[in-house]
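Note that one protein chain of the assembly has been removed; the remaining protein chains are unaltered in position.
Chain lettering (A and B) follows the sequence in which the chains are written, and residue indices restart at 1 in each chain.
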Amino acid sequence: MSSPQIEIQLIAAVVAVACAIPGVFLVLRKMALISDAISHSILPGIVLGFFITQDLNSPLLILLAAFSGVITVVLVEWIQKTGLVKEDTAIGLVFPALFSIGVIMIAKNANDVHLDVDAVLLGELAFAPFDRLLLWEMDLGPKSLWIMGIILFTTLILFFTFFKELKVSTFDAGLSSALGISPIIMHYGLMSVSSVTVVGAFDAVGAILVVALMIAPAATAYLLTSDLKKLTLLAVAIGVFSAIGGYWMAHWLDASISGSMTTVLGIVFLLVYLFAPRRGLISVLYRQKQQRTEVSLLTFLLHLNNHSEEENERHINHHNEHINWQKVRSKTVLDLALKNNMVSVENSIVSLTIKGKEFTDLALEYIITNKNENIEHMKDDFFLFRG
Amino acid sequence: MTITEYFELVFTDYTLRTITLGTAVLGAISGMLGSFAVLRKQSLLGDAISHAALPGIAIAFLITGTKDTNILMLGALVSGLIGTFWIRGIITKTHLKTDTALGLILSLFFGFGMLLLTFIQKQPNANQAGLDKYLFGQAATLVEKDVILMVIVTAICLFILLLFWKEFKILLFDEDYTRTLGFNTRFIDILITFFIVLAIVLGLQTVGVVLMSALLLAPAAAARQWTNKLSVMVTLAAIFGAFSGVFGTAISASQNNLSTGPVVVLVAAVFVLFSFIFSPERGILFRELRFRKNRRDLQLQKTLQFMYGIAKTHENISHPHAIKILNNFQGFTKKTLQELEEKDWIELNGQQWAMTNEGFTAAENLYNQQVPNV
Partner (left out) sequence: MEKIAVQIDDLTVAYNYKPVLWDIDLTIPEGVLMAIVGPNGAGKSTLIKAILGIIKPIAGSVTIYGKAYTDQRKLVAYVPQKGSVDWDFPTTALDVVMMGTYGQLGWIRRPGQKEKKASLEALEKVGMLSFKNRQISQLSGGQQQRVFLARALVQNASIYFMDEPFQGVDATTEIAIINILKELRKAGKTVIVVHHDLQTVPEYFDWVTFLNVKKIATGPVKQIFNDDNLTKTYGINYKVAVNK
């Protein structure tokens, strides 16, 4: 590995971490698309900043562009408040318009600006190591590493300082204002951090891919855990893994680094989406099948309970008619009930056993008092065999 | 070429005529179907679909090696539909929310598409140039065949729209109720979604994957401000869309080095901005004016009532009073006094005012009106 290669990977990893942290909160607060809006609408800010500073890595440019990101949020919220269009339409109108302005500004000044549309969409990670920070003739490393490093450092400080506040205001806005944590300050604080991060990362990975780096690690991690600390750590790990993995994939395919990073993120997400232990598609489908049988069993038991006096409702051949089920399903449910010792069959009449009765009464009580979650524990206690 | 030259040439120049017709038709179908997307609160789904179409274009090129628009669009359609169904899968089967699902699919598919595009660019055969026009669109590349396809799709879409107008309308307004009436809501839903995806794909060559969704939304959002009828809204959106397309193309064609997409989107944005401000019923300007007028009327009424309260205590209602005694009352200004005088409700005389008979009756009526009439 050559030294620029190491530096590129280092920058990619730092960008991934810096994006993943605010991304977690954007996903949890259902504001994922705001990052999309910001990443597009900072473009005119960046171009304008570039006209003034002539340096893509100038702090002034980053502040200017981040400011235009915050303006976007304010503008979207203002349009929403007028009630002229729905919320999502407001977002969908604002950022393409601002982005278009940026693209046109670049196109009209193509000769003066060393920015091109490809760089806007993809960033220029491959060239990042060649823009060095020189202080007193000393080479301190790539500029963008410094910029992203500072942004990451600030984000981390804010994250650790306000972890409790972020957690409360994300999960319970009502409680947080009762505790004196202003949801508005948290909201705009998060928006400002996101804006600055997007601007910093823009140079490296481009407008649209920065969205992937923010949303995908957090969303993937969210399929694996709900614990905020684990979620953040996992999101960071997925981000770094995809950044490094993406670099090598790009190296191998001789294609865009940021495109590869996103593709690795996509593959990781797809795998987790399919195979995550509890929330993955396969596990969800399996559980749904199991739950369908279990709910059917509950229904069947309750039916027996409700009609303990009327034998004709409990005839073994008739319950599929009464409950309106297919024969096969009725058979499965009856077998399950028998296996679990919930029912007994005498002269083709199905009756609840004492255990079955106890189970049914308890389940009913839980449902009526809206403590549905207790049923899951109950199933563990009562069921020998599950659906 | 300047814009005026462009429009002079439109009728004589074959290429310009083709391009203009194409963008007009595209704008019309986008506006029409965009109305449905906006009303279904699926504005951002369009954004996700158009981005998700990119890898389809690249893969279609990698497989076939041709740049035939129809084949590339087929690829875009397939990958757009995969994106759409995956979004639905994420929303229904996991606890991730709509916004996360949209953002995920949008950025992941687009990133993958960009990877493929850069991969194609590095390939040795030279045929690959020009795929990047699908990013921001290039109306100039439209040929007659493309326009014919657009016209056919638009005609089919219009036919379906008119045929199932009633069903579309009721589904958009009240889905549960539609089901109780015996309509197959799934079928209507799939029909609408399919045509929205189709319109997006149709626009990729002209407007590009990055900005196509805006051409879907903006004309509809602008049209909504001018009418309270669905049929008028859809028609207006089609007109706005067509104009955005034509003007956008004209401007971008008359400048060097300018993609069509951003210009079309900005023209559409101007329509939106204008509509937001100047629409007579919903617009911000008239709403503000109405609000001010109401407030002024209210102030006027309050002042009149206050005067009425004073005048009532005197035998002669037109007994003059000093203006000074109004000072501790909030709602009063010099302007209100003048307005009251113009209405002949009071007479001003130097530093004094006196109520007229008309003013007294008006105040009395006002007072009666405010007693709630149950």
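To be clear about the criterion, a residue touches a chain if its C-beta (ideal position, glycine included) is under 8 Å from a C-beta of that chain, and two chains touch if they have at least 3 such contacts.
Please read all numbers here as calculations on a predicted model, not as lab measurements.
Across the complete structure, the visible chains that the omitted chain touches are A, B.
Taking the complete complex into account, A:Gln288 is the one of A:Asn109, A:Gln288 or A:Ser308 that touches the chain left out. Here the missing chain is touched by one residue of B:Met233, B:Ile251, B:Val264 or B:Leu326, and it is B:Met233.
If you put the hidden chain back, the residue from A:Leu228, A:Leu302, A:Ile316 or A:Ile349 that touches it is A:Leu302. Considering B:Lys122, B:Lys145 or B:Arg179, the position touching the chain not shown turns out to be B:Arg179 (whole complex). Listed for chain B, the residues touching the missing chain in the whole complex are 39, 41, 163-167, 169-170, 172-174, 176-183, 224, 227-230, 232-233. Against the chain not shown here, chain A presents residues 83, 86, 288, 291-292, 294-296, 298-299, 302-303, 306, 322-325, 364, 367-370, 372, 375.
Criterion: only the chains that are shown with their structure count from here on.
Between the CA-based centres of chain A and chain B the separation comes to 29 Å, rounded to the whole angstrom.
Interface residues of chain A, counted against chain B in their complex, comprise 27, 30-33, 35-36, 79, 82, 84-86, 88-89, 91-93, 96-97, 99-101, 103-104, 107-108, 110, 117-118, 121-122, 208-209, 211-212, 215-216, 218-219, 222-223, 250, 253-256, 258-263, 265-266, 269, 273, 279, 281, 284-285. By the touch criterion stated above, chain B contacts chain A in their complex at residues 38, 41-44, 46-47, 51, 89-90, 93-97, 99-100, 102-104, 106-119, 122, 132, 135-136, 210-211, 213-214, 217-218, 221, 224-225, 255, 257-259, 261-263, 265-266, 269, 272, 276, 282, 284.
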